[in-house]
Structures are given as C-alpha cells and as structure tokens.
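Yeah, one chain of the complex is gone here, protein chain that is, but the others are all in their spots.
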Amino acid sequence: MKRILTFLRDTRHLLVLLLLIAAGGAGFMHLRGGMIPESFGRIGPYRAAALDEIAARPSVIMADSTCLKCHADVGEERADTLHTAVGCIHCHGLGRQHVAEARRAVDSPDVEISPAKGWDGNFRTDIDLYITKDRATCLACHQKVVGMPKEFKKIKGVPREFKWINVDEHLEDEEAEEPESRETCFECHEGHNTEP
Amino acid sequence: MGETPFVFPNDPNVTWSIMIVLYPYITGLVSGAFVVAALYHVFRQEVLEPVARLALVTALCFCAFATLPLLLHLHHPERAFNIMFTPSATSAMSVFGFIYNFYMLLLVVQVWLVFRPEIVERANSCSGAVGLFYRVLALGIREISDGARRIDAWVIRLLAMIGIPASCVLSGYVGFLFGAVKANPWWSTALMPVVFLASSLASGIAAIIVLYLFLCWRRRVRPDAECVRALSRYLWGSLIVAVSLEMLELVHMAYESGAQWHVISTLLTEHLVVSYGIVQVLIGSVCPFFLLMISTRPQLPARAMTWLSGLAGVLVLVQVLAMRWNIVVGGQLFSKSFRGFVEYPLHWGGREGLIAAAVILALPLLALWVAGKVLPLWPSKEA
Partner (left out) sequence: MTHQTDDTNGTSEAETLRSRRHFLEKVATITFGTMTLTLFPGWSGSDEESSGSDGEKPSNDDQPPVFGYLVDTRKCVGTGKCLTACRVENDVPDGCHRTWVERYVHFKDGTVQVDLVPETGYADSDMAAINPDDVERAYFVPKNCNHCEDAPCNQVCPVHASFTSPEGVTLIDDERCIGCAYCVQACPYGVRFINPVTETADKCTWCYHRIMRSEAPACVEACPVGARIFGRLDDPNSEISRRIAKFPTHVLKEHLGTRPTTRYIGISGEVT
C-alpha cells in the first residue's frame, strides 16, 4: 500500500502532464468538430457545397442559338456557308448586356436594347456588342500561319474546304482597290454570306 | 535534335520560394540536434554530456519555428489549420502536420522532464513574478523525490528512444514531400527521404558544434575538447553518408540517362553551377570532409581541433542549406514542358523575401538565448 502511494506521489507530475495533454487534445477535437464545413464528406471527401457554388457561376460565352432567337435572318443567310461554324461572338463580342436587355424586352417592349458599336481593335475589348469589318478579325482565322493543317477539308459540320490566304498576295491578285484599308476584305466579301 | 526553349505559360512563376527552402532546413536542424541529445540519453555517450542539454533545447527552439516559413508561404495563412481540421491522408503535407505536432509535443515533454529539477528548485527559491513563472512551469508540483528522479530518468530515456525514429520520420517525411512528386524528375526519387535524413543529421550535429563553440567563446569557457572531437567524428560520418547518397542519386540519374536527364544536366551545368557545383559540392562537402579528417586525428592540439571543427561545422551548415536550395528552387527552374528554363527572382523585401528569411533563421537563435536565461543549458558541474 505504501509503495503504491509512493509511486503515485512520484508520478503525479506525469499524471498532471498527461491530463494537460489530454485536455489539449480534447479541446482541439472539440474545436475541430465546429470547424469542419457542414457539407464536408456528404458526397466524397470534400465540401459538397463547393460543387453547387462552382456550378452557380454565370455563363458568359453565348451559344449562337441565343443570338439566332432574334436574328434568325442571319442564321438563314449564313446557313449554307462556311461561316456557320463561326460563332457570333467572334465578330460581334460577348453581347451580355445586349442579350439581357433583349430578354427583358420580351416582356416589356419599352426596354431599350443597346445597339452595336464599332470595334476598337482589341480582341479582349470591353465593348459589349460591336460590328467589325476590320481585317484583323478576318485574318485571325484566314491568315496562313505555319502550323495550320495542310489538308483541312471539313469544319464543324460543313463539308467544304477552309480558305487561307497570304494577305499581301491575295490583295494583289484580286486587285483590291484599297489594300491598305482596315476594311479592305469587305470590298469583295460579306461577313455572313461567305460566297465571294 | 535541336530545340528552341519553350516554357509552359504558367511555369514562369516559381511558386515554392526560399521559404520552402528554409522549412526542410530548419526541420533537419531539429532532428539532427535531437539525435545528438539522444546519443547521450539513449546510447549513454557520456562524452556528449556538455552539449546534451543544449542540443535538446536547440531542437525545441528550432522546432517551434519550423512551420513559420510555411505560414509565410501560404497564400491563405489564416486557413492553415484546415490541415488539421480536414486533413487528407493521401497528402504528405497533411500527414506532416500530425508528425510535426507529435514531435513537438515529445520535445516539450522531454525538455520539461530534463529540466524539472532546476525548474522545481527555482520555483521554491525564487519569489515574486519569477517564482510564479517557475511554479507554473513546474505545474504546481514543488518537490522531487528520489523515486521521482528515477522514474523521470526512465521516461526521458523512453522518450529519447521514441524520439530517434520520430526524428528520422520527421526529416525523412520532408524528403518524401519532394520525392513523391512524380511530375518532377529532379525530385521524384525514392532516395530523396534518405538523402534528407542523412543531411538533416549532418546539419543538426554541425549546428550543435557551432553553437557550442560560439557559446563557450561568449561565456569565456574552454570548450570540452573530447566532446567536440566526438561531435566532429559524428559529423564526419554523417557528412560522408549524406554526400555519398547525394552523389549516388546524381550518378544514378546520369547513368540511367532517363527521358529527362537532358533537363537535369542542363540544370546542373548552366543554372546551378554556383549553388550546386561550387557551394554544395566544393565548399560544403569536399572542404569539410578534409577539415574533419584532420580535426578528428587524436594527436591534433585541442585548440586547432576546435577551430577546424567549428569551421567544418559552418561549412556543413552551408552545404545543407545549399542542398535544400538546389532541390527546392532547382526543381522549379525548369518548365514541366522539359524544353525550357525559368528564373527565380529573389527579392529582399516581401513576405517571402531574403529579409524575412533571415529573420526566420534568427528567431530560433533568439529563442535559444531566451531559453538560456530561463533554463540552465550547462551541466551543473561546469557551472
């Protein structure tokens, strides 16, 4: 009995220490319990709510179908041409504001739909909706660049050959009236109907 | 086949900065210093008695700041505890959190038990705020019986025994953190943890030699020659193992000449010439090897021996820091396209700059200075 008491007296500092560590550990586990997000682990080992948050971000890039709801005439115009595959956004910008206003205008006809502006030459422009006849827009796709496939027969559902040009040669061959002009392409070509 | 350089567009940003160099460096110092203390406590190397307490407290001081560089590196340091709240068992970094905490706890308990007689003594002899401080430190228990001393000695030895494998796991795990990144051919080798382990031991022993000699000089005490000689021998041995493993890894990579060897050879011959070839190998490995070879000779006068050992210690500390740099930063100097290299701009200022790095390296030493005021670092017979 005495030996046990002696042992207890000799080890009480270790006991206190162990209690402290246990208390710390328990305190941490308690704290941690409150710090694990609610939806954590509901689907897998991650915060399930993150899926909904990421999925809730707004879509920015508009599919052509959105534009063609109102501009069906353009759809018809370019239906059988190579530019069917080219998105409206590539030459006209994101049109976020324009589409939002157009959607509101369905219910309340007095909503004004802001019209397109001229392009500022910036591919990442802030202009919501623009009309461009600038050659830079055309050449982004049509300028012959090393790396473009040699035999490219088909673009997105249109079984016809894609046309690349060497700009200077092409302008000379076709005897462009104003080869220096930014809008020289539109001397001969239409944007929507690509038949020359 | 000739190639022009090409770097993946996200790769120019070196995301792991000098902070991630310091983190394995400090962790290595911790485990190396602890092993010195354990050599005394577990393997009864009585010759190391003069540095046993210093080694233990040094380990604790560096361990206390081991995660500070990580915190400075994190882009969301306020979320750091997510590592403990929702840890991932598959992440080396996450598991490191647990290993580190376990090790830190072990160190604190070990230090407390080793210094308990002095703490209790001061708790009884000092009054006022100082006395209160020591009474709190003694956890309110103000007497030590002989039986308690025997039990403490046993627990200290047990903790030191647990501490040796824990040290190895700690520093080895840091190596694993890099060695398990299969995307990076300069990191991804199974030798990486072993290399980190060996160089951790070398750096820890070197740090104890340098600190001991410096503190002896400050206290105007003649350093214990036998102790320094023994430490030099350990340093020499661990340096040989560490450098051999480092070279083995390199030779293996070069001999295998795997798909990415051309990147690694360019890295070494063009981008890491100074930090690897000159600092890590020549200054940090070859020089101390010869210095220690001389200093461990028994017939060398004590004064010359301490000078040589101290110099070798400093060089080994530089070697290991350079080795961490070459691994961590070197591994990010090439793009994962394996076709081009990037630069790491090291700035003075900023959260991850040189000044912050210097402060991080100084803080454990400051803590050691404070610890020296609070606890007696030297064996009683010397004082």
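Residue numbering begins at 1 within each chain, and the chains themselves are lettered A and B in the order written.
We adopt the following convention: a residue touches a chain if its C-beta (ideal position, glycine included) is under 8 Å from a C-beta of that chain, and two chains touch if they have at least 3 such contacts.
Fair warning: this is a prediction, and the values are worked out from it, not measured in the lab.
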Residue among A:Leu17, A:Leu94 or A:Cys185 touching the omitted chain: A:Leu94
Absent-chain interface as seen on chain A, which is shown: 29, 36-37, 40-47, 50-51, 53-61, 63, 85-87, 89-90, 94, 122-124, 136, 139-141, 143-149, 152, 155-157, 162
For chain B, residues in touch with the removed chain: 1-4, 6, 8-11, 13, 15-16, 70, 73-77, 79-80, 82-83, 85-94, 97-98, 180-184, 332, 335-339
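What we mean here is this: only the chains that are shown with their structure count from here on.
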Averaged-CA centre spacing for the pair chain B and chain A, given as whole angstrom: 47
Partner chain A, residues of chain B touching it in the complex: 81, 84-86, 88, 105, 109, 112, 116, 138-141, 145, 147-148, 150-151, 155
Partner chain B, residues of chain A touching it in the complex: 6-7, 9-14, 16-17, 20-21, 28, 32, 35-37, 40, 45
